[in-house]
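Structure in structure tokens, see below.
All protein chains of the complex are present and in place, except for one that has been dropped.
After this line comes subunit A, so read on.
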Amino acid sequence: MEESSEPQLDAKSKVTSQLIDFEWKLGMAVSSDSCRSLKYPYVAVMLKVADHSGQVKNKSFEMTIPQFQNFYRQFKEIAAIIETV
């Protein structure tokens, strides 16, 4: 049996994207039309990602501070695990 290409070991590699860049901004919402006294900090993130065809796209989202802290904690866990694998 002949195989002309690399066997597909990771079935997910077709759908996963690669991170090219991670840009962030820490913002403070001060006041708005519905709330004069917002005083609400948030983390805005812009991810530059490349899909399997190499096309680069920007994906942005915002996080509250507790969400950011969870995001950070998850990355620390990943880093700890990936180091031991």
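Please note the rule applied: a contact is a pair of C-beta atoms (placed from the backbone, for glycine too) under 8 Å apart; a residue touches a chain by one contact, two chains touch by 3 or more; residues count from 1.
Operating definition for what follows: contacts and distances are computed from a predicted model.
Hidden chain, UniProt protein name from the list "RNA-binding protein 48", "Trafficking protein particle complex subunit 33", "8040_t:CDS:1" or "COMM domain-containing protein 1": "COMM domain-containing protein 1". Not every partner is drawn; the one left out touches subunit A at residues 6-7, 9-10, 12-13, 15-19, 22, 24, 26, 28-29, 32, 34-44, 47, 49, 59-65, 67-72, 74-76, 78-79, 81-83, 85.
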